[in-house]
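Every protein chain of the complex appears in place save one, which is left out.
Note that the chains take the letters A and B in the order they are written out, and that residue 1 is the start of every chain.
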Amino acid sequence: MNTTTRRLVGAGAAAATALGLAACGSGEAEGGDTTGAASGPVTIEVWGWNAETGVQIADAFNAAQDDVQVEYVLQASNTATQTNFRNVMTTQQGIPCLVQGFAPLTTMVVNGWAQDVTDVVTASEGLYNEGALAAAKVADRYYGVPTGSDGQFLIVNTATFEQNGVEIPTTWDEFLDAGRVLKTAGVDITNLAGEDPSTLLNLAQQAGAEWFAIDGDSWTVDFLDDATLEGAEVVQQLIDEDLVSNQTYQDKPALYSYFDSGKMASTTTQWWSLTGYQTNFAQSAGSWRAVQIPQFADATTPVTPGRATASFVPQGCENPEAVMAFVDWQTTAEGIEAGRNAETAAVGFPVQIPDPSPYVEEVVPEGFFVDATEAGDVIVEAQGAAIGKFELGPNYDSWFPELQDQWGKAVAGQITVEQALENVQEFVVGDLESKGISYTVAD
Amino acid sequence: MSTRSTTSADVRPSRERGARQASPPALNRQARWRTLQNLKGASLSLPFLAGFALFSIVPIVMALRESAYAARSSGGLGFGDKTVEFVGLDNLARAVVDTTFWSGMGRVALYAVVLVPLTQVVSLAMALVLDAARRKVAARFRVALLLPYMVPGIVATMVWIYLYSPTVGPLHSFFEMLGLDANFYSSEMVWVSIGNLALWGAIGFNMLILYGALQSVPHEIFEAARIDGASELRIALSIKVPFVRGSLVLTTLLSIIGTLQIFNEPLLFRAISPETITKDFTPALMIYNQAFQVGNVNYATALSIVLAVVIGIASAVLYRISSRSES
Partner (left out) sequence: MSQTTLTGAPTEAPVPVPRPRRRRRTDQEPSAAEARGTSRWFVLGVLVLLALYAAGPLWWLLVAATKSDGQLYTTDGLWFADFRLFSNLQTLFTYQDGIFGRWLWNTVVYAGIGSVGLTIVALAGGYAIAKYRYRGRGLTMGLIIASFLIPGTLMIVPSFVLFTRLGIYDTIWAMILPGMFGSFSVFLAKVYAEGAVPTELMEAARIDGAGEYRIFFSMGLRLLTTAGATIFLLHFVASWNTFMWPLVFLKGVEKWPVMLGLYSWLQRGTDSSVDLTSLVLTGSLVSTIPMIALMISMQRYWRSGVTIGSLK
């Protein structure tokens, strides 16, 4: 799942935070937790919500060298990290040195939370793939540490395709055509959840859209460029011709039973969803194939949508080099091995390194795909072509709920996707205006 | 040691041991004695007052200050520091004329008009029935009736997501048997779904409060009523209910406050029925969105103040009605 569902799932996460600039007496700048002594190891505090392997990775790193000691402070969730981080920045006490990305990197920069770490990152560039590096940049400076994204690919129910004599699509046009044929047999080509606009974002990113661009000292806003509209057109046809189902992610049993039923021919997905599918697909396990995500007809090279929320070094941390040492270590074989989950016996898929193929076997579940090796290849390929970066602008947290609202209406057929995008752009403009941020709207 | 029969609450303060009708100097002495008494009694509330001031009043005042400021970016890409300036009542003024806010307010007000009385009726019924049941029976059922309260919100949500599900849940097929097409996830039924979820979660809590109050009803009154030939229902409605009016006012008050501030249930249904429940659907959702998404805590605080005033007025009206009907 993605940011949308992450935000919506989990009832009652009403976290009160404040930019807190008016809070009384918040100017106690005691700085971060770093000891920074000339002799002896540097201690850095790392925040994340990886309950399974966060601490063990830190422990392994501590044991493997003497210069840096990592203290992993487990947070309850993504939103919990956000709340706690805001509070810590308000009081300026106990600021950690590395925080798992809980919001887009540009937001961190706009709020004055992320440090410019270009100097320490450029030295390690070779360890990471293009997408991971792109995700760590804002305006061509590194404000975050390289973080890999999860490349999207398509899984198809071969039984359904074969039964209806349809070929597996390689472009979006073919995808729509396949959908039309399947519809006559009462099958949906895919699921389009009304609460999750990530489909639209993925298509726009894949088509090469740029909703926000930096032009000198001002933002250029364009939600209606040709690339976006190309993606919107695909969605519009899916909706208009009723080629999709609208099952919500909230109702998990219904979701899985629907995916499993053969009434849904394909879905876009990423590597970490596969375990869940394998556990919960009783009927269709074994008839799925992984293929490259359909491309746009005018694409020159295949690209995979994928966006990472980069982890970052907060302002107030005095040891970014130590942080980089820790992050770099996790690209080594030793570091990856340290993340082996004791319960599931699998490693976390290292999406930030250039070649994750040695580890792909661990993430391909048994008995799920028709051909596990082929699936592994597809996953690696998808990672290699992952774009990694999609600029979400200085006020993403503001306009994303608006996009959710508009998307819900579009999926329900109340407005067109293009109208939805227009409304969102209008909202973005109004919000930037009220915040005093410079922008121009592209024509 | 003294043997007196109690009359009604008309006990004259001058009945000190051996005292006669007081003369003025004695009156002063009694007044002082009474004041000292009152002060001593009042001192029992000091621990509460101290803690309340520190842990509630101070943070509330600090929070309310936020509404008098506004933060603005220093231009450009928005990367620089924000400037915070004092704007006085601007945020409040904006909140008062905010149509989105007031339409949300209207929605929850209508919803509250239905749900608050319903919640009180069901909770009161539970408390009365529990009180009227035989001791052993009551002991067994008490826990069952309290279970919704004991189960945490996140779990309650999961339970009802399952029950509501049109595909895997039992309610849809159950109502189909009765001839009704009840899709609890559809936008038409969203208020019913939210309402039921809220009702189910609230009854245990309310019932406990009301039941506790019912325990202090003097039993002679029941005997007298039965001798007079009153039916059980009459006893329940005319004797028990008025006796717990204080608690009933309290639970109604809390119900109003909670219902007008409703947040968790709409948030859940925002994912299920996103074309209906937008980000500003209820005042609480809007406040949350302003504070944590838009990032404008100052405006969010102003909205909270307006919401609090509205709820305060509603509560005051309730209080006034209840105390007037008492006399």
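The definition used in the following text is that contacts are C-beta pairs under 8 Å (C-beta built on N, C-alpha and C of every residue); 3 or more make two chains touch, one makes a residue touch a chain.
As the structure is a prediction and not an experimental result, all values here were calculated from the model.
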{"item": "Residue among B:A26, B:V96, B:A109 or B:L163 that touches the chain left out of view", "value": "B:L163"}
{"item": "Touching the absent chain when the full complex is considered, from B:V87, B:V217 or B:V241", "value": "B:V217"}
{"item": "Chain not shown: contacting residue from B:A31, B:I60, B:V114 or B:I321", "value": "B:I60"}
{"item": "In subunit B, positions touching the absent partner", "value": "1-6, 9, 11, 15-17, 37-45, 47-52, 54-60, 62-63, 122, 125-126, 129-137, 139, 141-155, 158-160, 162-163, 168-170, 200, 203-205, 208-209, 211-220, 222-223, 226, 231-233, 240, 243-244, 246-247, 249-250, 253-254, 257, 261, 284, 287-288, 291, 300-301, 304, 307-308, 311-312, 315"}
{"item": "Contact footprint on subunit A, counting only the chain that is left out", "value": "1-2, 5-6, 9-10, 12, 14-18, 20, 23-26, 49-52, 73-78, 80, 83-84, 86-87, 90-91, 93, 252-253, 256-257, 260, 271-276, 279-280, 282, 341, 343-344, 346, 363"}
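Note that only the chains that are shown with their structure count from here on.
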{"item": "Between subunit B and subunit A, distance of the C-alpha-averaged centres to the nearest whole Å", "value": "40"}
{"item": "For the subunit B and subunit A complex, residues of the former touching the latter", "value": "62, 65-66, 69, 71-82, 84, 153-154, 157, 161-162, 165-168, 185, 263-264, 267-268, 270-276, 278-279, 288-289, 291-295, 297-298"}
{"item": "Complex contacts: residues of subunit A adjacent to subunit B", "value": "5, 8-12, 14-24, 82, 109-112, 139, 194-195, 214, 217-219, 248-251, 253-254, 257-258, 394-395, 397-398, 400-402, 404-405, 407-409, 411-412, 414, 431-432, 435-438"}
